[in-house]
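The following block contains the structure, expressed as structure tokens.
Every protein chain except one is present and positioned as in the full complex.
All chains are identified by letter, namely A and B, in their written order; residue positions are counted from 1 within each chain.
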Amino acid sequence: MFKTEEMEINLGPQHPSTHGVLRVKLHLDGETITRCTPMIGYLHRGVEKICENKTFFQGQVWTDRTDYVASVSNNLGWAEGVEKLFGITVPRRAHYIRTMLTELNRITSHLLWLGTHALDIGAMTVFLYAFREREEILSIFEAFCGARLTTTAFRIGGLREDLPPGLEKLVRAFQARFLDCIDEYETLLTENRIWKKRTIGVALLNAEDAIALGVTGPVLRAAGSNYDIRKAFPYASYAEMDFEVATQTAADTYARYLVRLEEMRQAHRIINQCLDGLPEGPVMAKLPKVLKSEVNEVYHAIEAPKGELGYYFVGEKGGQNPYRMHIRAPSFINLQALSKMVVGRLLADVIAAIGTLDVVLGEVDR
Amino acid sequence: MTPTLTQYLVISLLQIVVVMGFVMTLVPLLTFAERKVIGYVQVRLGATRVAGGLWGAQRGRTHQSRTFTGGLNGFMWWLGRWPVISIFRGLPMFIADALKLLTKEDIVPIEADKAVFVLSPALAMVAAFTVFAAIGFAPGALFYFPAKFPYLGGLPFYGFLTDLNVGLLFILGVASVGVYGIVLGAWASNSKYPLLGGLRSAAQIVSYEVPLTLSLLVPVVLTGSLNFNEMSTRMATDIPVNGLVGIGRTLLMFVGFFVYTTCGFAETNRTPFDLAEAENELVAGFHTEYSGMKFSFFFLSEYASMITVSALASAFFLGGHYLLPFGLQPTWNHFFQNSPSAFLAWTCTPSILWFLLKIFFLLFVFLWVRATVPRYRYDQLMDVGWKFLIPYTLVMFVIAALLRYAA
Partner (left out) sequence: MASPRYSLLRTLIPFDIYGGMKLTGKYFGKVLRQANRGLKRTHVVVEYPEVPTTLMPRFRGRLQMIKDEQGEVKCVCCMACEKICPTQVITIEKGKKEGRKTPFPIRYDFEMERCIFCEFCVESCGFDSIILNHQFELATYNREDFSHAMEGGFQNMFDPTPVSHYSVSSED
């Protein structure tokens, strides 16, 4: 008399919690997920192809627009990748400033993640508290380079300009109160029984699977691996910085939450070290007027807030633009883990899983 | 003086108008309060201006001057100069909200079961509002019509609609009909997200009706009555001033208040139990396909049931029409009943003021909690209901029975 059938439901592309235009096709048995297929491409702009038609100098503006919540990190990856291709040595002061801004950017990215993730799980207020601090950092970016989101912060060979007067004061003021702010988020979430119930044991991804899928960043570190490019292959001035890689072993959403909070604290430490040890000197290397590449290829990876962000350049002889450019986008690769995380779990866990992967669709689709 | 039948009917009608008017005004104000309270908690201001560009701001086209001080928005702007009362900035927003909901296009999906689709919001609304028939806002007569008043002179105007001797049963019975509105509306939408929301709602009600009723059995056992007014009065006053039984009752009411409020949160689909409309998972849950006035019926019924829950909690656990909660009133009366100070003596008497203040405070708590906590997952909600609240309420019930026996 009765028959049961699986329900197919589209989560997205217009949905409050898919962080953009992600579409997840779910097969539901009751509320249990039997199959989960992320569908991407709604924001595809062909950034890689565009960059191949732009000069090395121009291409940077497109990196702002891939992972738009961590544009400074993307700028750093691009700039350092191109510098590696041409063998340019960047002044030490520029490295320090880059490191500082990248770490500030890591905080903004994690704050946005924290806010939206908590909002997805139903805690509305953390979102606004996190954005309060994020705004402050965006103002610092605005003071440094004139834009808040699409920063185009660095230049190949260093920085366009030195720090503006007063920026150090802004950063110090932010630093002074940021640790208390993290404690506030923790008051609302860390011990909260509902938060713990919603996150502990949810969206599990053990280290083996994570490595097999190429997942990097906080998701991998929450599974027990301590792979952090800042330590493994130091770039910018991370080799001179004293910080710890935050790891957890539980491999669930709660562990990732703790890892990211700890990363914010470590970023806070690194920024302090950058400010204290800021060397004097120029911020721009001597560059030829026009950059012309040789036949060469480089891969340069940095630890973006979301994971390993790699830029792969192939140069052709005399070319002003890359012959081939590829972005190893951490969001894109981390998103693969989604179906592994949620199959057999409940619908509400999909939301938690999308949140905990911290995908930005601009970067997934590029 | 006993009223004639027609006089009785006229007074009843007036009472219905007053109570419905009160609830119907409180509900939109509550939506405004929700914006403001959650806004303030989230270090922002919430609604601060109304109809921008119509009266105030448009005059400020020349950007150097403060010409926007005129008009409604100008008044709002002026209010912003004062602390605390600046919370009333944007107050006319609720009128705008109501107008918007009234004038919005009323969409009925083609695939929907039209009759049920139209009826279910009405069902939810009727259930939520009928409950107020049995709620006593004041235990006795609110006031007497002055003798010169035409036709009704000298007659009492009660603070309740009916003095039903099975009032609590009526409230619980009718309130639980409201969930059919949600479930049927979700089913009739013939859409996937509402279906999930409706299923969640059905499961939630099944789990939470039990502890809710069990926690209300505590006052029933303690007072031995089902009449709302009698229960609330006796819960507040009919307690030995000292001795173990009194302390036990106070503690029991204290715990019972929190347990009942928790169940009430679940019953009214409020955070952290708002699974039926979990906007981050189910878009808008059971009312995804509803728009315009039909949507606002669901909306109104949710807020009306918030008022119901607040009224029950304040009546049975927070001392009802008396000043002090948790059965502390007799102790207070013991000291101040014969106090020479008129004010202190007045605090010993029941008043509708205390009752309303308690309702408002509880409504504030509803919003406050919503701003603070995350949302449970579907299965965890069941866990909390069956493994936590039901044992809790059963233990409370047994303790209540023992206290009753001891007294």
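Keep in mind that, in the parts below, a residue touches a chain if its C-beta (ideal position, glycine included) is under 8 Å from a C-beta of that chain, and two chains touch if they have at least 3 such contacts.
All values reported here derive from a predicted model rather than from experimental measurement.
Which of A:T66, A:T125 or A:S225 touches the hidden chain is settled by the complete complex: it is A:T125. Interface note: of B:V10, B:L45 or B:L344, the residue touching the hidden chain in the full complex is B:L45.
Touching the chain that is not shown, out of A:E6, A:E184 or A:E316: A:E184 (per the contact rule at the top).
With the whole complex as reference, residues 37, 40-45, 48, 53, 57-58, 60-61, 63-66, 68, 77, 80-84, 86-87, 368-369, 371-373, 388, 392 of chain B touch the missing chain. Residues 54, 57-59, 61-62, 125, 132, 135, 139, 142-147, 150, 152, 160-161, 164, 184, 187-188, 191-194 are the ones on chain A that touch the missing chain.
The working rule: only the chains that are shown with their structure count from here on.
One simple way to say how far apart two chains are is to compare their mean CA positions; for chain A and chain B this gives 44 Å. Residues 38, 41-44, 192-193, 195-196, 199-200, 271-272, 274, 278-283, 370-380 of chain B are the ones that touch chain A when the two sit in their complex. Those residues of chain A that touch chain B in the complex are listed here as 7, 9, 15-17, 28, 30-31, 118-125, 127-129, 132, 188-189, 192, 194-195, 197-198, 346-351.
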